[in-house]
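Note that this complex is displayed minus one protein chain, with the remaining chains in position.
Then we have chain A:
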Amino acid sequence: MPATTLQGLAPSRAIARPDIPHATRGRFRRIKTSLTCLMLGIYFLTPWLRWERGEGLPGQAVLFDLPGRRLMVFGLEFWPQDLPIAVGMMIFGAMALFFATTLAGRVWCGFACPQTVWSDLFFAVDRLIVRLVGKGASERRLRTVAWLLIALATGVGFTGYFIDAPTLPGLLLTGRAPAIAYATVLVLTGTTWLLAAYARERVCLHMCPWPRFQAALLDRQSLVVTYQHGRGEPRGRRRTPLRPDLALHGFGELQSTGPAIGPAPAAPRLMGLVAEAVAFSALAPSPSLRGDCIDCTRCVTVCPTGVDIRRGLQMGCIGCGLCIDACNEVMARLDRPEGLIRFDVESAPRRSFLAPPRVDWLRPKALAFGLAALLALGFSGYGMATLAQVSVHAEPQRNPPFVQLSDGSVRNDYALRLAHRRAGLARVALHAEGLNGALLRLGTQDLPAAEVVRVAIGSDRTLDERLLVVLPARAAPSGRQDFTVVVREAETGEELARIPTYFWGPER
């Protein structure tokens, strides 16, 4: 794989970027590994969760039922008209992302983004294969097979969100799955292979819009992966003597007592400033003294996007912290304190290189994003809690506007459409409120008209009927009279819906 770097400037010395980023061990690697496992687990296992909804309804906990135009999420069922809830969730997602980015840079990119999760998986697989068979033709063949298998598993796994997941593999294997299922598997396999197996970090660097506007969200208070110039520069070989200010102030001893107890504040801070001045003035090719960076380039070779963090925050940095782990390993081996590269803020005045970054968590910008996220979440939550369980429309049939019956009474017809998502609703009762003497009948029912009409709802949970409302000649209005069709649960009498509509009578 060719090296990819966004930087036009050449690094201080040419760094050969490996085909596969090197492995690291440490705190961030552990977080990343657990998150990768967690995310993959969630993505792959969710379709297999079951949720009993009753007869005639899918038993899959999370199902995008496209033919039925509904989304099942555990106990909730969403219809296309519930789109505002989805919009609310998207706004929540965006605001939560902005919130996290303002506080801690691109942690989403580094740890949770599916692109990162799958890239991380593919990097791990590639490293494993190299460890097993070494480099060469067999490695390339094995790698191709592994990539395709993972991509295929992703394709099949995600198609399970759209169709009953447990039966899907069998259907696919025996050729009985619907054509669209094969197409979905094919497309998802293809995109997984292309984006996650083949393109990997190039997606983050060149395709993803997110890095482009992180600049608008980060500020001097954001926690981002930072190389401490003042401590690391000038770089030198390990044998080069350490800068006296670093050696003098006993970083080595500090490691054992921990970074919380710093040295006396004034002098190190002064020395820190001196050190930074030294760092920027002493970029000579072979300095006589060096900072803590021994230019081992581990931070570059472990980076999944191949950036050199020592040149400062840049677009390619996804904030995964793997370079921190790599550098800490090196520092430990050199018996130097950890944290040459660490999550840090730019602006905090520091007492020493070891003092933990002081983060102002209560910045107005972060608070505003957090508040917006909570508002959006509250809006969506309210929407979910108050989803209309029954949707009814009664559309007056205006051609003809009314029907004159042989006994002189007047009839109005309505196209009644009912759909519900309420467990255990089998029968509803309809009556006309505000229309004295009105008798109701359904087009399919061979029953005399009655004040309350009861109708069973089938397993498709919909009703498409012609509702006939009859008024005796005396009671019929001249012209329009408004009234309300009230839909109740047939057994309990609980009111399910009210549909305001009107009755039209012959003008007298």
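We take it that a contact is a pair of C-beta atoms (placed from the backbone, for glycine too) under 8 Å apart; a residue touches a chain by one contact, two chains touch by 3 or more; residues count from 1.
Quick note on the criterion: contacts and distances are computed from a predicted model.
Remark: of the listed names "Cbb3-type cytochrome c oxidase subunit", "Protein-disulfide isomerase", "NADH-quinone oxidoreductase subunit C" or "ABC transporter ATP-binding protein", the one matching the undisplayed chain in UniProt is "Cbb3-type cytochrome c oxidase subunit". Note that of A:466, A:480 or A:498, the residue touching the chain absent from this view is A:466. Within the full complex, the residue among A:174, A:399 or A:492 touching the omitted chain is A:399. Here one chain is not drawn; of A:408, A:434, A:479 or A:500, the residue touching it is A:408. Seen from chain A, the chain kept out of the figure touches residues 397-400, 403-408, 411, 413, 443-444, 446, 458, 464, 466, 468, 473.
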